[in-house]
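Pasting in a structure now, in structure tokens, and then I'll have a few things to ask.
Every protein chain except one is present and positioned as in the full complex.
What follows is chain A.
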Amino acid sequence: MPNFEHPEYPEATLLHLESMVPCRESQVSSLLSVFGKRQHFSFPSIFIYGHTSSGKTYVIQTVLETLELPHLFVNCIECFTSRLLLEEILTQLQNLSSEKKHGSRVPCDTFNDFVRLFKQETITQDLQNQTVYIVLDKAEQLREMEANVLPGFLRLQEFTDRNVTVIFLSEIVWELFRPNTGCLEPFTLYFPDYSIGHLQKILSHYHPPEYSADFYAAYINILLGVFYTVCRDLKELRHLAALNFTKYCEPVVRGEASERDTRRLWKNIESHLKKAMQTVYLREISSSQWEKIQQDDGEPGHLKGLSAHAHVELPYYSKFLLIAAYLASYNPARTDKRFFLKHHGKIKKTNFLKKHEKTSNHLLGPKPFPLDRLLAILYSIVDNKVAPTANIFSQITSLVTLQLLTLVGHDDQLDGPKYKCTVSLDFIRAIARTVNFDIIKYLYDFL
């Protein structure tokens, strides 16, 4: 007995539909009741929102295809200008009507032409009696197109005087879409996020046939225990589940443990999953590299992630230049005297120690500094004498190319260029350690 009852569609189709959309039964039944019969009018526009990977695109596509309702599906990231979008809709509409004509692209510049051509296309065939559904995925991109596209689509039923419903799918709530002077409000439908029980049910669906469902369900349990507090995205979890399953099965394959020996399986997989959170989850390494590491069963210590490549080997003076730049960015200019002069005299302690936590420069970000200040600090921290040759200046430029420094202000400003240092504290500490320079002593925030 299917959960969905509809006078229009045969029971077998509805049962099949129900099996394809687990945990989304109530949303599908509201959709079906809103759609009504094939020839009935429905809302002119429907706005469906929900979290990432909450099944919006999948459910809509499945419903429309299984029930064989005439529909067009367009992704607004693919068709990012209004012209591409309108032409794509008209081309798909042409293909919808007769299977024989193969879509020659219909040129369409403006929304006015689109309405006219749409009216022409839908009058020529049997689409007249059925609701045509236009599905616009990633609808938040519509806000970036011309101002008349979004309100136009909301009212498409009125403009074309045909039985058409536009369905918008998005992650962002409707309030952030509404145009300034108002528009025809669509019917908003919410796709709730999957609860942990739902996630378990859906993920256990994908178990490989060699192992029992219970074994896989226990594995999913462990995986969710590690990742659920961080991420609830179904696609990410599926990816992680698929990648790490072979490692989980290793003890069973090697004969060290049976399928039910949960403790040993847990001990085997736990550190592996924690490492996965820092690498594959962050896309630091690719999934093929991850699988290779699992197969080698070697030391996962030297995983070279993407951010590891940022540690370049710099020449000696470049390191000092970078350290000087970091000090110039994160120390206020008035404190230079105290750090870098041999005899700096007395500085009132009270002014010095009154630091509000918020103005800690490490929270606000690097400040720009002029070139002269950089050179002044450089001369004071390098032991031997450094001449301001072209060598030094070209090293500064190469640091800018490596994006360890950025040029602030206009490119053509030849006298008095300003720079900013864009490396993190850990990076600069590593560099300072290689030249035996204690940078913490020189930082104002760590006084």
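Heads up, the rule we're going with is that contacts are C-beta pairs under 8 Å (C-beta built on N, C-alpha and C of every residue); 3 or more make two chains touch, one makes a residue touch a chain; residues count from 1.
Just so we're on the same page, contacts and distances are computed from a predicted model.
Student: Could you tell me which of "Phospholipid:diacylglycerol acyltransferase", "Adaptor related protein complex 1 subunit sigma 3", "Origin recognition complex subunit 4" or "Electron transfer flavoprotein-ubiquinone oxidoreductase" is the UniProt name of the chain missing from the displayed complex?
Tutor: "Origin recognition complex subunit 4"
Student: Among A:Phe159, A:Tyr219, A:Phe369 or A:Tyr419, choose the residue that contacts the chain missing from this document, as touch is defined above.
Tutor: A:Phe159
Student: Give the residue, chosen from A:Thr57, A:Ser97 or A:Thr188, that touches the chain omitted from the document.
Tutor: A:Thr188
Student: Would you mind spotting which of A:Pro10, A:Pro107 or A:Gly365 touches the chain that isn't drawn?
Tutor: Selected residue, touching the omitted chain: A:Gly365.
Student: Could you please point out the chain A residues that touch the chain left off the display?
Tutor: 5, 7, 30, 33-34, 36-37, 39-44, 49-52, 54, 110-112, 115-116, 146, 148, 151-152, 155, 157-159, 171-176, 181-185, 187-188, 190, 192-193, 195-196, 228-232, 277-278, 281-282, 284, 307, 358, 362-366, 406, 408, 422
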